[in-house]
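Excluded from the complex is one protein chain; the other protein chains are retained at their positions.
Entry: subunit A
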Amino acid sequence: MQTDGQLIRRAQAGDSQAFGALVQQHQGRVYSFTRRLCSNPDHALDITQDTFIKAWQALPDWRPEARFETWLLRIARNTAIDGLRRGRHEPEPLPDDAVLVDHGPSPLRQLESSRRIAQLETLLAQLPLAQREVILLRELEGLSYQELAAALDISEGTVKSRLARARSALLEARHNTTGASDE
């Protein structure tokens, strides 16, 4: 099994099979991000495919100073934004069955957790795009504020405030939803 670094070097030299292995490894992260970022599954799949084609072309310019995943997600993000600017698709939340995964020790807790996660997916889809992308990259991809600032081309101060607004909006929406369902 070759490391990412070895595969990247081979792909940089024109080895498409090595690039295929990189696609295999990273397609889930790219697709998960684009699917939550912008729109329907077909559109997200198109963006994922476009992302890897662009990555192939830009790969000679990639340098090890940049994390490969972060670099890929930045391409994915820009591709998705371009698509949204052209107004091709409207965002739509994930279906509930997309998040029915085992998280709890008991069936009741499992059901509760699944419901909470499904609700979170819906609330995420309602966030403004700028807030959604920053919280997805922070929480799911673990980017630091410095990496977020570079990936989104904004200052670290903006990262900090935008992330706080996103979290605050999600908490408030969750509180409103939970409060409404409790009544």
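FYI, a residue touches a chain if its C-beta (ideal position, glycine included) is under 8 Å from a C-beta of that chain, and two chains touch if they have at least 3 such contacts; residues count from 1.
As a convention for this text, contacts and distances are computed from a predicted model.
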Among "Cytochrome (Ubi)quinol oxidase subunit III", "Putative zinc-finger domain-containing protein", "DsbE family thiol:disulfide interchange protein" or "Dihydroorotate dehydrogenase", UniProt-listed name of the chain not shown
"Putative zinc-finger domain-containing protein"
Who touches the missing chain here, A:4, A:69 or A:121?
A:121
Considering the whole complex rather than only what is displayed, give the residues of subunit A touching the chain that is not shown.
12-14, 16-17, 19-20, 23-24, 27-32, 35-36, 44-45, 48-49, 52-53, 56-57, 59-60, 94, 98-99, 101, 103, 113, 116-117, 120-121, 135, 138-140, 144-145, 160-161, 163-164, 167-168, 170-171, 174
